[in-house]
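The structure appears below as structure tokens.
Missing here is one protein chain; the remaining ones are kept as they sit in the complex.
For subunit A:
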Amino acid sequence: PVTPPWLSPGDTSVLAGLYGPAEAKLSKELPDRAALEVLLRPKVGLPGVLERSREQQLRQTCEAVVLGVLHPRTAITLVLQVLSDAGSLLSCCLNAACMGLLDAGLPLCSLFCGVTCALGPDGAITLDPTARQEQEARAVLTFAIDSSERKVLMSTTKGSCSVEEMQQCLAAAQRAADTIFQFYRDSLQRRYSK
């Protein structure tokens, strides 16, 4: 079961495929909850260390949301294929992952979305930056924000910024999350209204 590719401004697209809950290998199964595995495939080359670290971040975000206790001793596999990368890749992966979880009908306690903020040298905040804006920025922060109370599920920073700037980016990201959740709603409504 595969979701259509998720796009973000700048034409970054990620394809998400979710399989499960299916039978888990004995070595991987957990007695009380579902074992979640995330595989991130880059566009070119074999998955390397960067992909592994992204996979861990995505996995921990998903585990916080998926009600794994309803499906013990099963395996849920999420495969993300990067189709094109033009900036804000991690938040695109987060959005694709959430849509994949929704599409597959897995029980979730809340939705989540990913927002990237780039801090320019003068302190200006750009949301969902393109690859070029990311390179020129002083710091790039990615937040995974949940839908029930706009709390932070995961945050990653590259570069340096002050605490105030981080809080500002977070507040901006929470605003942007509203738009994204509205988009989720609209697209699901359209999809299931036929």
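Observations, loosely collected:
Please note the rule applied: a contact is a pair of C-beta atoms (placed from the backbone, for glycine too) under 8 Å apart; a residue touches a chain by one contact, two chains touch by 3 or more; residues count from 1.
Quick note on the criterion: contacts and distances are computed from a predicted model.
Note on the omitted subunit: UniProt lists it as "EXOS9 protein", one of the names in "Ubiquitin-related modifier 1 homolog", "EXOS9 protein", "BHLH domain-containing protein" or "50S ribosomal protein L14". Across A:60, A:84 or A:155, the residue that sits in touch with the chain not pictured is A:84.
Residues of subunit A that touch the chain left out of view are 2, 4-5, 7, 9, 11-13, 15, 41, 43-45, 81, 83-84, 86, 125, 127-128, 163-164, 167-168, 170-172, 175-176, 179, 183, 186-187, 190-191, 194.
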